[in-house]
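Here the complex is missing one protein chain, while the rest keep their positions.
Labels A and B are assigned to the chains in the order they are written; within every chain, residues are numbered from 1.
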Amino acid sequence: MIALGRLKSWEGLLLAILVVVVAMNVMRSPYYLGIDNVVNLFQLSIEKIIVALTMTMIIVSGEIDLSVASIMGLAAVLLGCLFKAGIPMPAAILIALLSGLAAGLFNGFWVAQAGLPSLAVTLAGLIGYRGLARVFIQDHSIGGFPVWFNTIGQQRTVGPLTISIMIFFILFVIVAVTLHGSGLGRLVYAIGNNTQAARYAGVRVKLIKLCLFGASGLVAALAGILYGARLGSVRGDIATGFELDIITMVLLGGVSIFGGSGNIIGVGLSILVILNLRNGMGLANITGDTQTSVVGALLILSVLVPNLMHTLKTKWKERKT
Amino acid sequence: MSKYLLVTAALAIGMASGGLAGDVTPGKGVDMVLLPKFLGIKVFDQAHQGALEAEKELENPKPLKYLGPTPENSVAGQIEIVTNATTQGVGAIMISNNSGDQIVPAAKAAQAKGIKVVTWDSPIPSAEGEDVFVAQVDFTEIGKVMADMALSIMGANGGKFAILSASPDAANQNAWIAAMKEALKDPKYAKLQLVDIVYGDDQQEKSYNQANALVDKHPDIKLIMAPTSVGIVAAAKAMQDGGLGDKVKISGLGLPSEMLAYTKSGIAPEFALWSFTDLGYLAYYTAYALATGAIKAEEGATFKAGRMGEYKITKDPTRAKGLRILMGPFTVYNKDNIEAAAAK
Partner (left out) sequence: MNWLQRRVRPEQIRELSLLLLIILAVTIFGSLIPYYYTSRTFDRIAESVTIIGIVGIGQTLVVLTRNIDLSVGSIVGFTAYFIGALIAGNNGINPLAAILLAIAMGAVMGAINGVLVAWARVPSIIVTLGTLAIYRGMLVDLSGARTVTSDSLPGWLLNLARVNLLTIGMVRIGALFTIALSMVVIFQIGTTYLRAGRCIYAIGSNPDAALLIGLPFRRLVFLVFVISGALSGLAGFVMLARFGNITVEAGRGLELEVVAAVVVGGVNIFGGSGSVVGATLGAVMLGILEQSLLRLQISEFWRDALLGLLILLAVASDAVILQRLRTLWGRAELKVAPGMPPPVPETEKGVTNP
């Protein structure tokens, strides 16, 4: 009964939830499974799910990065400001990407090198990078990007899929291979399980954490740029609050907040659950903050339920003996 | 016999010249979506009431959907709502556009599916993706009205003043400010000096703080002009709380009911507005007429919008492209007429 064993796992639970959510949505709206809507489903949250991939690695290593949304904003704003200053688009994109990398490495320095708690450091980053973004762009919005740029975010270029969606799938494969099929991945799990032990075993914890935060920043910058392409313009408050969804996607996917466990398939399934949930709510005319509060509840449940199950299991075992 | 011939001939000529002036037939079921800049502002609630009134008159069996984003997610939220509405295949979308030209791709996708896109209160600047804009007033005229109010408040000696606007992307406020700047070029206003423009994003706290910041940065300003119903109230309270009601006056566009106390106390001696209820009513009628095919979105089309009378689609003189329906009058409120207006 290996199949049942699989089903009982967290991924099985997610799959069941996904089926229920999709069924409810299809009943409500006949257009739901059409290719148009499926692409929309991804498009409306594509930037968040891209960042969720690197966030997975960060959380598995036992840390957290609250500043991703602000780095997205910073990169998008830099792109806009450079473009407005007359710098050619490709150069502006490169600089924006590098800024994200720099921000991530800055975070990583304080966490890995100075040993400060990532919660505090990235909280400072959340405030600071957003502030920096607003210093550059003030209260304005910058738009009017060249058509080829907007196409990346908006147009269906590869068949019915947009370039953003392609980027997501490519990154998904990269992270999956890194986390589950490479030595580096095993080290990340080891660090998450027991940092001290890993350090004594000779693992270069500081270097790996630095790289993880750097990657997180770089990918966040990429997502910010794609967001700007999709909206056709950038503002100082772009992507505010995205970290909630991103962290929920990872934790709901079975990745433990304490680090050391979880897998990318689970995260993939939870991404599908949240996307379908949000899209379904949107089609049911539930908007904005209500949708977010549902995601917030999911976040709490994703940690609460395993806790409860664990307590119940221990109590059950105590009964039996 | 000849009488009948005459009547028939007249009817024939009438019908030949483009049909009876858009006859809006009630009773047809059309899915309509009313999309304000964002939720939570009284003036948009009033527009909602107006639209509901129109819905009742037109006996549209399908209920109006009033959807809006939250203020910090206004642009992405509006795009999302338009996209979802397109998927659902509604009949018409009425949007007060807060997203500048970023809404164009989504709007065009809606039009491609046969959905009518009617903007009200704030248009799509490039007019792409938009069928027609229901304008509450002539935007150029608003500029002149604001300039006149500024002059009357600051007096012949003029002085410095600043503008507290809403969102820097808001097409309507930007157009009004541009019109005001244009109007100020007239030598009559030579002594009026505009020193700053700040943005309160139509949010209470932010507008309050921005108003205070204006006074901090320019201690000698005599007037804050706020063409936003949220900003004007916030600025008035800020001046009242700071005890500056005598030094710094407030004006702009606001709701009489919200500004009553401040006008009576003299902090906001004059301000203007139009009826948002009427605007919502008219927008609904327009969208319904377009969606049911009673009129086409082209220059010269006319139709009767219920209790408000006949309206005609014309070219919009304030934009490079685009059609508009001009609703019309607005009122300048002061101590004399505000009590009556606030009671309504």
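Simple rule for what comes next: a contact is a pair of C-beta atoms (placed from the backbone, for glycine too) under 8 Å apart; a residue touches a chain by one contact, two chains touch by 3 or more.
On a predicted model such as this, the values are computed, not experimentally measured, just so you know.
Student: Among the chains you can see, which ones touch the chain that has been omitted?
Tutor: The omitted chain makes contact with A, B across the full complex.
Student: Would you indicate which residue among A:V19, A:A91 or A:A297 is in contact with the undisplayed chain?
Tutor: Among A:V19, A:A91 or A:A297, only A:A297 touches the chain that is not shown.
Student: Tell me which of A:F42, A:F83 or A:W110 is the one touching the absent chain.
Tutor: With A:F42, A:F83 or A:W110 as choices, the missing chain is touched by A:W110.
Student: List every residue of chain A that touches the chain not included in the displayed model.
Tutor: Contact residues on chain A toward the absent chain are 64, 110, 114-117, 119-121, 123-132, 134-135, 138, 236, 244, 247, 251, 257, 288-297, 299-300, 303-304, 307-308.
Student: Using the document's contact rule, name the residues of chain B that touch the chain not shown here.
Tutor: Touching the missing chain: residues 39-42, 45, 68, 70-72, 203-205, 208, 212-213, 216-217, 219, 230, 233-234, 237, 240-243, 257-258, 260-261, 342.
To be clear about the criterion, only the chains that are shown with their structure count from here on.
Student: Which part of chain A faces chain B closely enough to touch in the complex?
Tutor: Listed in rising order, the residues of chain A that touch chain B are 29, 31, 36-37, 40, 44, 139-141, 143, 150, 154, 231-233, 235, 237, 240-241, 282-283, 285, 287-289.
Student: Per the contact definition, I'd like the list of chain B residues that touch chain A in the complex.
Tutor: 39, 65, 67-70, 72-73, 75-77, 79-81, 83-84, 87-89, 100-102, 104-105, 168-169, 198-199, 201
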